[in-house]
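Note that this complex is displayed minus one protein chain, with the remaining chains in position.
Letters A and B mark the chains as written, and numbering starts fresh at 1 in each.
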Amino acid sequence: MIEVVNLSKTFRVLEGKTGFVGAVKNLFSRDYRYVDAVRDISFTVKQGEMLGLIGPNGAGKSTTIKMLSGILMPTSGKALVNGIEPYKNRQENAMKVSVVFGQRTKLWWDLPCYESFELHRVMYRIPEKIYKQNLDEFMEFLELEEFWSRPVRQLSLGQRMRAEISVSLLHNPEVIYLDEPTIGMDAVAKERIRQFLINTNKSRNVTLIITSHDMADIEKLCSRVIIIDHGQIVYEGDFDEIRHRYGRERTMVVEFGEEYPEIELPYGTVIKDEGLKKSIQFLREQGTAIDLITTLGKKYVIKDVSIQEAEIESIIREIYEHGM
Amino acid sequence: MANFVTVFRLAYMNLRTQMEYRLSFFIWLGIKVLSYGSEYLIVWMVLDRFKGIGSWSIPEVIVLWAILQLSYTLAAPFLFHSAGKLEQHIVRGSLDYFLVQPIHPLANLIARNFSWTYSSQQLMSAVVLVIALNASGFDWSLPKVCFLLLTILGGISFYAFTFLFGGALNFRMIHGGRSIGGNIRWLMDLTQYPIGIYPKQLQAFLTFVVPAAMINYYPAVYLLDKQVELFHPSLPLISPLVEIALGQIGIRLFTKGLEWYQSGGG
Partner (left out) sequence: MAGVIGTFRTYTTFTLYFLKTRFVYRASFWINLGFSFLFLLMQVYLWKALLGAGTFTDTTASEMITYVVLAGVIRNFVGSGAAYAIEDRLLSGDIVFDFIRPLSFRVQMLLNDLGSAFSSFLLQSAPLLAGALLFVGVNPPPSLLHFLGFVLLTLGGLIISFYTSYIIGLVAFYTMKAEYIDWLVSTISSFLSGRYLPFWLYPGWLRAIAELAPFKLMFYTPISVYMGRTPLSELPEALLTMVVWILILVTVEFMLWKKTTNRLVVQGG
């Protein structure tokens, strides 16, 4: 179980001065300003839960994850991961958790994939039986055979992430933190990873804490979501509720067959007019996309349609502006 | 115990990696031999012209130089690419992963970045040292040889200190140009000459502020039975001990720097 109590993190940031005179001044004295990256957040996570941590860039998600995994020390407050304060008892905590940073690899770049697995086995003192058991399972599900002997630098992003997550689960951690695990991956690869995570969570009761900008990741994986903005928890709860309550706006991009100067809409407004292509925004409660397109199709020639869901950024902005 | 196994595994993987890049390995080896040779050439040219420095004959000056070289080539394989290039690791983000792995980050860093290309220089330095000692009339008695080993250990510790201290500061600031550790090592290009030729204040600086002279000069005074003026007669014998202590301090400073990094600096 993870307990976060009044966790805060303030960074001291150098204030750069502008201009040449400022640069000279910089030589002799420095100005700092304080940035509150995380402000007094509290929440709990039950063992085996899959929690999504979302928010715009710079909201404090990564900082929170770093404190939970023991990389950063909080300015105040505390975090308890199964009774241990991770930033105080780093090595003890390390044996029981795992972190995956989507944009950096912990695998050994120049050596064949399996070497990184062997290293993990030694480093975490994994008993032979458990190692073999886990490895067989991961091998099968994620088809690691494909690239087992290839140097990590030669792997595609999808392959690398499969290896990355497998390695991270070899020692049966109680908690695994995933920071943007599917970033840059194609849809098929993403789905495979998601499925793997769901299975692993079910079979091993591993607690998963995920940050991602991909709404689909969060939607498919997480039962609970915490939205962070400007270092504070802005929403905590069910994902469905967010979507229905706050993901109200939808945008439809319609490519018309002719350039119509004006469009008659049953609902919604044209927010962008690019001649043949027009972006129409409407609210969920006003009607469905299908109805809209059918109605339009009766009056106008339509070549193509695409529908954009409201982005996390705009949902969060909305939540933050209008509150719960 | 388990940590030792991990450290060796890391060093093994590191070796395998360096062997993968065979061409690179041998080129670096060659470059290092060339560098080393050129440093030797400079010292030799100066000494040859001036037939010694002050009261120190040519072989005696070479002893001073060789002690430094041997110490460096024994310390650098562990620390040059790890603590010495800390900035790169921080920028690449690998340090964060080290903080979430169950072995000490410094051990992790060192084992992964151990350099195997110093062996030729180690050998050459050792050979040069032995030859120069002989030519200086070193008496190879047991106490003296033991002290010699202690001296080398002290030298390694001091170089380790410069790398670790520089690394610790690296946590605190981004660098332009040389780090403090790098600066100290640069200065040591000139402590290979007997510091007795420098004015008293400079000698004091090199003894009490940046004790580089304690690696070679003072121990050599004892090893070679030199009659020179000293700030204190005990200096030759306590020098290696001071250096070893500094090595320990270096490790502690690095760990402190790590803690600072953890509290969000950088």
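One rule holds in what follows: a contact is a pair of C-beta atoms (placed from the backbone, for glycine too) under 8 Å apart; a residue touches a chain by one contact, two chains touch by 3 or more.
Predicted, not measured: the structure shown is a model, and the values here were computed from it.
Asks: Among B:Val5, B:Ile31, B:Val91 or B:Leu149, which residue is in contact with the omitted chain in the full complex?
Replies: B:Ile31
Asks: Among B:Tyr12, B:Tyr198 or B:Trp260, which one touches the chain that has been omitted from the display?
Replies: In the full complex, the listed residue that touches the missing chain is B:Tyr198.
Asks: Could you tell which one of B:Met19, B:Leu41 or B:Leu123 touches the chain left off the display?
Replies: B:Leu41
Asks: Looking at B:Ile180, B:Ala204, B:Ile238 or B:Ile251, which residue reaches the missing chain?
Replies: Result: among the candidates, B:Ile180 touches the missing chain.
Asks: In the complete complex, the non-displayed chain touches which residues of chain B?
Replies: Those residues of chain B that touch the unshown chain are 23-24, 27-28, 31, 34-35, 38, 41-42, 45-46, 48-50, 53-54, 173-180, 183-184, 186-187, 189-190, 193, 197-199, 202, 205.
Note that only the chains that are shown with their structure count from here on.
Asks: Could you list, by residue number, the parts of chain A that touch chain B in their complex?
Replies: Touching chain B: residues 9, 11-12, 66, 69-73, 75, 87, 90-92, 94-95, 97-99, 101, 103-104, 106, 108, 110-111, 115, 118-119, 122-125 of chain A.
Asks: Spell out the residues on chain B that touch chain A in their complex, using ranges where they run on.
Replies: Those residues of chain B that touch chain A are 2, 5-6, 9-10, 13, 16-17, 20-21, 92-94, 96-97, 99-104, 259, 262-265.
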